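Have a look at the structure below, then the notes.
Excerpt of the complex: some chains, original placement.
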């Protein structure tokens, strides 16, 4: 990865910390809300708003270091979009990112369990296994990809913190699956038998649906934003980071 | 449409995808919320917040391509404001936008029904037929037009994503009709017999009230922002898109 602003080690640390914190927010807020209320919509409202706030901050703070992917499919799509012009990340960097993301996600689940006095590892028993849930994961992930690459294709990666957070806030509600849309977070959520959990046996189909959704999303990006010119190539990991850093230097 | 940045086909795709996603958000979040809670205000809170998040993101992401109208009356008002100076869109483009918006809206309703395991087409049985609801639609649509054209008349189309989303978030609550304010979305909502639906027989009067509201809104814009000078002409579809693109290049 040439032209890298931050060394790979720190980028991987940022991805692990960020994905972990995201999972802690998702699981922790779910536990707190479900402990406090009998009203299912109030619980989901608390869970979704906490995620909006937390995810937005994490992207804003860690974006300049690693690009704030927190999601193997976002890293993979970044590789896909940049594969033609020699500017994108290498596949082995994507693999390293994915390992950091998944490790972080598991750590985040353990931390959430610990803060709420639950067993540190506590396999979920919540089945999420149905056709319409898989359709929802396809739609949710496709939408996420359109948001991220729509913004980067139009040179506005700096709007990602607010936009991605808001998108997830909507997707919690408009999908029947409450929008996992992220294989690393899905794996992390298997480690807690609480509100936000997912049974290990339901993880595989969810991830397959998410992969399909990412492909649909990339197709939609091409249809709406057009085939991509060499010059306006989608940002690879470093370029995204640079955009964030630039935003910093010009905005405060 | 001279000076167009994006080809018409991609702009129509953006309008169809955006209006469709908006309807999916409105209907899907309504189904989820109504399934989870008995408290009517909690349901509307979830429905309105999901719409705020979703609509804001859709305008931000798709604005640079098509202007992110997602609403035939916004397209029509753009034509009206630009008809005098040869810079506005042609009426036939407005018609094409409307077809894309309505098609997208119907598709979005079908997707929402599918994700929640409902019949794909499921005519609404919810009557929304009363004087005070029509007054509410007039007020809601007038306000929407004032927000959009007030911002463009003062050269601040870049504030549209947050402002229009926030406006709709308020209008869900301050109007007795929960603020449809959009003929395409109104038609789409007839295709689902769930929380956000509207009986086909109630659609016509709603759209008439919305048209009247748009006219009232254009009048208010003239009163508050003044008769429009040739130079500061309201942005037509392309100019709006250019403003978005410009925002992109200067802000990240």
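First chain written, first letter: the chains are A and B, and each begins at residue 1.
Following the convention adopted for this analysis, a residue touches a chain if its C-beta (ideal position, glycine included) is under 8 Å from a C-beta of that chain, and two chains touch if they have at least 3 such contacts.
It should be emphasised that the depicted structure is a prediction, and the values quoted were computed from it without experimental measurement.
Colleague: Note that 2 identical chains are shown, then give how many the whole complex contains.
Modeller: 4
Heads up, the rule we're going with is that only the chains that are shown with their structure count from here on.
Colleague: On Cα atoms, by how many degrees is subunit A rotated relative to subunit B, nearest 5?
Modeller: 90
Colleague: Using mean CA coordinates as chain centres, what's the gap between subunit A and subunit B in Å?
Modeller: 28
Colleague: Within the complex, which stretch of subunit B touches subunit A?
Modeller: 6-7, 10, 13-14, 17, 21, 24-25, 27-29, 32-33, 35-39, 42-43, 45-47, 49-54, 56-57, 60-62, 64-65, 111-112, 114-117, 244-245, 247-249, 251-252
Colleague: Taking the touch rule as given, give the residues of subunit A at its contact with subunit B in the complex, in rising order.
Modeller: The contact residues of subunit A facing subunit B are 39-45, 49, 52, 130-132, 135-136, 139, 143, 146-147, 150-151, 154-159, 163, 166-167, 169-170, 172-176, 220, 223-226, 243, 246-247.
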